[in-house]
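The complex appears here without one of its protein chains, the remainder shown in place.
Entry: chain A
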Amino acid sequence: MTDSKYFTTTKKGEIFELKAELNSDKKEKKKEAVKKVIASMTVGKDVSALFPDVVNCMQTDNLELKKLVYLYLMNYAKSQPDMAIMAVNTFVKDCEDPNPLIRALAVRTMGCIRVDKITEYLCEPLRKCLKDEDPYVRKTAAVCVAKLHDINAQLVEDQGFLDTLKDLISDSNPMVVANAVAALSEIAESHPNSNLLDLNPQSINKLLTALNECTEWGQIFILDCLANYTPRDDRESQSICERVTPRLSHANSAVVLSAVKVLMKFMEMLPKDLDYYGTLLKKLAPPLVTLLSAEPELQYVALRNINLIVQKRPEILKHEMKVFFVKYNDPIYVKLEKLDIMIRLASQANIAQVLAELKEYATEVDVDFVRKAVRAIGRCAIKVEQSAERCVSTLLDLIQTKVNYVVQEAIVVIKDIFRKYPNKYESVIATLCENLDSLDEPEARAAMIWIVGEYAERIDNADELLESFLEGFHDESTQVQLQLLTAIVKLFLKKPTETQELVQQVLSLATQDSDNPDLRDRGYIYWRLLSTDPVAAKEVVLAEKPLISEETDLIEPTLLEELICHIGTLASVYHKPPSAFVEGSRGVMHKRLPARTGSGEGTESPDVVNAAAGSAPEAAPSIIPSQGDLLGDLLNLDLAPSTNTVPPPTTSGMQMGGMDFLGGGLDSLLGGDIVGSPAMGAGFGVAPAVMPASLNAPVGGGLGDLFDLGGGVGMPMGAYIPPKTVWLPAMKAKGLEISGTFARRAGVIQMELVLTNKAMSVMTDFAIQFNRNSFGLAPAGPLQVLTPLGPNQTIEVSLPLSTVGPVMKMDPLNNLQVAVKNNIDVFYFSCQYPISMLFVEDGKMERQVFLATWKDIPNDNESQFQIKDCHLNSDAASNKLQGSNIFTIAKRTVEGQDMLYMSIKLSNGIWVLAELKVQAGNPNYTISLKCRAPEVSQCVFQCYEAVLKN
């Protein structure tokens, strides 16, 4: 007797037969009939035609039959809304039943019927059930609120169910609390600014109590909710951590990972010298290792998260390398993730083991895995210098196998090794050249061409080799074409006599026969460079290359911080912020790690604290821009970004930063010509005099920068740059006079200095340093004063700044203390920067978010200022302000008075909202500023004044 009997059909037709049975008088027959209907439904057959007959069976005291009918109703009510009304009466009656199981079942089922007409009738029973004496009914009702909200959000708000739900967080029964939290979290997800889960120390305490007593699933909901809380100080943070730690030993891996998230986040606030901090670090490793012995699907998610954790806090797992060793019967998706983490954990201590493993993997069957293993060997060489030699010889062994994809992969990584350790391993070039013909993948071809071009003087037949590639120039991918162009130009500069013809050929192929703008532009740059000043060309093209950094593929620090707050979620699996992929996430709040505070600093407003944390990662590593990025490609001119410097927090900003120190050079080389090509213009937009208009481009990735150019041109103003003032008079600095100003160009903050030598002797060895300051400003590179500064000479230097330096609140807020050193002495001065240079390009808030935030910020934080004698109309003002990244979100005209609503985002994530009143004919503007950190208001106001009046 199995359920397969329900699938047998008879001649008369199934539906007909079932109808008769459903209307039978016999209970047993009815039940069997309903079971048949359900069985058909589960395999996807359409049995909706039986709706009235099934619903007729609902009035019964047999619980099983009732449940079966309910199952049917949930599935088909939507397609038969009018009929579904028939069921309402029974539901309402059931909600009054003395048996709590029936009451709960009724309210639960009603919520699943997604028919508007029914939801109206649901409100009263639901209200009763939310206050039911039986906790089982209450917890079911809590979930029902979430269901109802999904169907009709307005109704739920109007009926006040949200408040009732919030009250349930204080319920005496832990399961009710857990379900209330789960329901609220789900509702909150569709209303990011609704403040539904308003957490305070009292509610946190309740949640922590419930955490110990509720089911494993409830623990997950509560832990995820806790993770959104920001403790007031390190003591609170520690006490939460202490109470969450036991969850690390839970059998359910989802509980474990959610607990890890809470700990990783709150740990951020603990002082590092605290004993407890070390204890906590030690406690985190075992549960993470345990996750890796679970089922492969769990391992996969765990590994993706461990990848983030290892980047944030490598110390946790540094001794656990072995658990990441690959077993041959691991699924491929687990193998690839393990490999990634092995490289991240590789260090001098364990490199021998790692290499032995990688070599083993390189002989496996799976192509993707083998490729990644070969690549990993190269990354080890770059990361651990002591191992480089062994890595290279391992790679050569692998090349000898002649397995096509192994050879190609090996050549790509050897190129990187050359860049990291120049003049060390070039002896292997001959072996590489032997394999030239077997290369058919663009990346490998490009790598080989780069090697040939770079070491043209050592390869006798370099010209022949390159010429052979040139034959099929048009069929090559862009990557190879660009590389070939550069390589041949290099070759020409090294051996000009023999290769004149070759270089002309490639330049004409690139500029005249190609449709690819990047290729054409690069061709033109070289062409002009070569024809104007070959010496300069040599200096530029054959310039000393900055070494590539040790760590590659690192997640950019701000993103990493956000992802750490999302451990255990889909975001952590994709390594993208939820806003990048969650559908319908309107203005998802970006999460940030809390700041480390001593309890003494508690007086500072929370936002400043928050902001400080966001911009103070320890030892920010640099990142190689990914291939295929357009800007990255342009930079590939081999003048690639200096990767040894501390980058500003955004990727695109960093690329610009890298470009910057070339700016001067190229600018003078190319003069005005550069404007002719828009793509290039944006790439080189740093050249100050040439394209101020392009500087409005928002930070958002290389491409965004390029395309926003069109819009940018129409704008009349660039960012406001205050005139240069003398910061350090010559009298005070033994003849060195420093004047300067600050500017923000294309997302990069720059300090523009004019150094004048008024002494009698030559000055050399310039260096600069900042004291800690309110916004973490720090030089992003060394002070580039290349030539010694002779007496009475003046040099203009622009120094890119990052905002990831150490933070200390200054008074006034925008004060900056600077130390400049030269061969004579060290000199100190302080200056004030316009806060407007910290306004970031993505500071335009969504309207709704603006409204909600404006309401949200307490009125005490509002400050009003007057700007006198300003004769711009509102549009001109708005335009002008936009140049300095003050964005107008909306404009309203009330009785001849224009009200402009604006938003500003500071580089540390503080938002400032502004309302500017402009009355026609009245030169005095009124401005109201609202910000969670009201200290900045004064500075912001000064900027308004400065921008509008200049």
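Criterion: a residue touches a chain if its C-beta (ideal position, glycine included) is under 8 Å from a C-beta of that chain, and two chains touch if they have at least 3 such contacts; residues count from 1.
Quick note on the criterion: contacts and distances are computed from a predicted model.
Student: What protein name does the UniProt record of the undisplayed chain give, "Protein TRANSPORT INHIBITOR RESPONSE 1", "MHD domain-containing protein", "Autophagy-related protein 101" or "Nicotinamide-nucleotide adenylyltransferase"?
Tutor: Matching the unshown chain against "Protein TRANSPORT INHIBITOR RESPONSE 1", "MHD domain-containing protein", "Autophagy-related protein 101" or "Nicotinamide-nucleotide adenylyltransferase" yields "MHD domain-containing protein".
Student: Out of A:121, A:136, A:421 or A:770, which touches the unshown chain?
Tutor: Answering carefully, the residue with contact to the hidden chain is A:136.
Student: Give the residue, chosen from A:239, A:290, A:478 or A:771, that touches the chain omitted from the document.
Tutor: From the options A:239, A:290, A:478 or A:771, the contact with the absent chain belongs to A:290.
Student: Looking beyond the chains shown, say which of A:51, A:266 or A:300 touches the absent one.
Tutor: The missing chain is touched by A:300.
Student: If the hidden chain were put back, which of A:252, A:863 or A:879 would touch it?
Tutor: A:252
Student: Of the residues A:118, A:226 or A:571, I need the one that contacts the missing chain.
Tutor: Of these options, the touching residue for the absent chain is A:571.
Student: Can you list where chain A touches the absent chain?
Tutor: 1-4, 6, 27-28, 31, 35, 38-39, 42-44, 62-65, 67-68, 71, 75, 78, 99-101, 108, 111-112, 114, 134-136, 139-140, 143-144, 146-147, 150, 173-175, 179, 182-183, 186, 189, 213, 215-217, 220, 224, 246, 249-254, 256-258, 286-287, 289-290, 293, 295-298, 300-302, 322-323, 325, 327-329, 331-333, 356-357, 360, 363-366, 401, 403, 568-571, 573-574, 578, 581-583
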